[in-house]
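Here's the structure, in structure tokens; my notes come after.
One chain of protein is taken out of this complex; the other chains stay put.
Showing chain A:
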Amino acid sequence: MFRNYFKIAVRHLQRHKFITVINISGLAVGMACCILITLYVRDELGFDRFHRNTDNLYRVTTQSTRPTGNTEYGAATQFPIGPNLKKDISSIKESVRIFAPGNTLYTAGDKRIWEENTAFADEPFFRVFNFPLLEGNPATVLKEPYSIVLTESAAKKYFGNESPIGKLIKVGNGYSCAVTGVAKDFPANTDLRMTMIMSFSTMLKEGLKTGNDVENQWFMFGNNVTYVQLADHTDPDKLTKELKTFVSTHIGGILKRHNIQFALELQPVQNVHLHPEGDKGVDNSPLIWLYIAIAVFLILIACINFMNLTTARAHERAKEVGLRKVLGAERKSLVMQFLTESLVISIISFVLAILLVGLVMPLFNTITGKELLLLSSADSFLYAGLLLLVLVVGLVAGSYPALYLSGLIPVRVLKGNFITSGSRVLIRRGLVVAQFAVAVALIISTVVVFSQLRYWQTKNLGFDKEHLVNIYLSGVDGSAKVALLKSSFLNQSGVQQASMHNFLMGSGVFNNNPVVREGEDDKEGFVAGIIQSDFDLLKTTGIKLVSGRDFNPALATDSSDAYIINQAAARQFGFKDDAVGKRIEWRPGYMSRHGTIIGVVEDFNLRSLQSAVDPIIYMVRQEEVAIITLRLAAGDQKAILKRVEAAWNSIVPDVPFNFTFVEADIQSKYASERTLGKLFGIFSGLAIFIACMGLLGLSMLISRQRTKEIGIRKVLGASVANISLLLSKDFLKLVLIGICIASPIAWYGMEKWLQNFAFRVHVEWWVFLLTAVVVVLIALCTVSLQSVRAALMNPVKSLRSE
């Protein structure tokens, strides 16, 4: 029997090629998107789940509420927290601190390479996390100061095929570390993806050399994150009290002085990826649900095509159904027959979808920045999921037509008495409305995401970001050489300004320290971003003064007794327009520097526009400069940079020249939003494509069914335009209803999404109008393809064919 079902299914597909193409292409595209999204979502949800101790691994996160009532969440923790947690709380088995120094130069022999993803980590790192070692003992590789573990590819990069164990790598321009281990390359689905890991004790030792005992700095935040491994069967919620006690024991005093409420929390390691600032901070998981919804919607739109095109052709299948019933078929066997047909379509679509996925995977990976593979290894979950997809699509698409067709009454249909009931037509229309509502909602969302991105790209950040280049000084020895570099750069034609400083334009400040009004108690102050530079920072970057003046090298006090603050800091101090002339203090913990505010600058975004502007204090202090920022003249930037590089090479030939454009750094902050926008764009394009394919098929079937009516109307004098309008009108109505339903839903969803950002656009009315016009035009063109053809038909022919 099944063979018979299968045979007839295949023959039907062959006979109605156009409809088959619409059905299969729609479903294949829908399934391909669904598979891609599933792989993407699975990857996003699978971050750091592979560790042996995953269930016991937590990241320590912070929640701090300042006197202003501002609550902030973060993952950066003070250096002493890790070891002391282990010491104080018995159920904390291990603690691992990881500190990422950022772009740093590493040297081994003649290999001098800038590395972005390196870190210092505490000794238990390789025992706590599952990053297998190819060489070295996980218990000891990070024990000694000046030890370094390389990943396999890093080892190859620096030492070729030789064993790197025992060899030395120079870090920056200072100390060297001996290679104690080689780790397998870290997988793509970890947020701890690094290429080289140095022992944490190295950093502590280096700090001590300059008098900076970070292990006892309870109020210094850096890029340090702390992970802990709890003892088996420990409920992290039960540790809340102990963490509270821990905080008040160690920093209760200082918190009280600064009037800050501060709490430590434990975040399961598998939550880190989607909640980068801790479980209560930014939540990226709604995006995951959004992607899943898009996948389901795309499949549904394609299934609706199948349902509508099958039921619209019911009159063609009715005779067969009647006949089969007369010959003894029961309803059950007819349902089975129609479901077999939809399953055959589903299987063919699936095969095509897999091919499509294979084809677009490289592009998809480029857009999402992932390294996804289809069926990379024996993965029973994925196989089962794919099988389920075929079955569900087959059943969902086939169920309604199967139930409908199998319920036809043989006496009626064999007599040719086939009338589509009003309720069936209503269902079909409802399904078309649903398709377009989804497509329209996706299009509106795409437009909003892109206008937000555009806003970020074009908004005035408070400084002139064009033609600004950051040049990294890691590896350059001594301030004399740095100064020489700066003056040499300024001698190159095309270099208009240069400034040395210690922050990364577009990324943020390195130091956040307490500041107070002069002489006031600590608790009256607040934590501000500290920028130390030469005299030329404002000139170079174009940060605008609102009041007061810039630093002046002619005034000796400006390098020891002057501050410039931004408007956010002025507000936080409680100054109105009278900040200039006021005395403040910078209290980093190891010293106190008094000074007069000589100017106030406009707020500008050090970070991206996703976050609000932080209070910033500027001072002239050149001991810690790490970057030279150049403003280049417009024109051939490459040629100018060539000259700058030549100047660099003449002064520090042994340090590789390393630079980034500030604008590119800023754009990289919006990567996830850009990915979202691109994916939205692609998926909404596909949604409208699949929906229109359905519309095309449906309009073809409907105009075929109305051939006689069209013939009669033409005989009675209707023009081609009249007939086309008649046939198109019904469909356009459905599309318009879809637009009306989708618009408020999309508006609500997008407003919610935009609330995540400090600087945002509002959803404007023209977005809806534009979408409506575009969708109506596309739908009209699609329907016209058929309606004009039907209207042009010779009425004699259409009447005779009846």
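In this text, a contact is a pair of C-beta atoms (placed from the backbone, for glycine too) under 8 Å apart; a residue touches a chain by one contact, two chains touch by 3 or more; residues count from 1.
The definition used in the following text is that contacts and distances are computed from a predicted model.
J.: Pick from "NADH-quinone oxidoreductase subunit J", "Putative ABC transport system ATP-binding protein", "2-oxoisovalerate dehydrogenase subunit beta" or "Fe-S cluster assembly ATPase SufC" the UniProt protein name of the chain that isn't shown here.
T.: The record for the missing subunit names the protein "Putative ABC transport system ATP-binding protein".
J.: Which one touches the absent chain: A:Arg52, A:Lys87, A:Lys111 or A:Lys415?
T.: The single option touching the absent chain is A:Lys415.
J.: Using the document's definition of touch, tell me which of A:Arg324, A:Arg424 or A:Arg713 contacts the absent chain.
T.: A:Arg324
J.: Just to verify: which one of A:Asn223, A:Asn259 or A:Ser333 makes contact with the chain not shown?
T.: Final answer for the missing-chain contact: A:Ser333.
J.: Quickly run down the residues of chain A that touch the omitted chain.
T.: Touching the chain left out of view, chain A contributes residues 1, 4, 7-8, 11-12, 15, 319-320, 322-330, 333, 410-411, 414-415.
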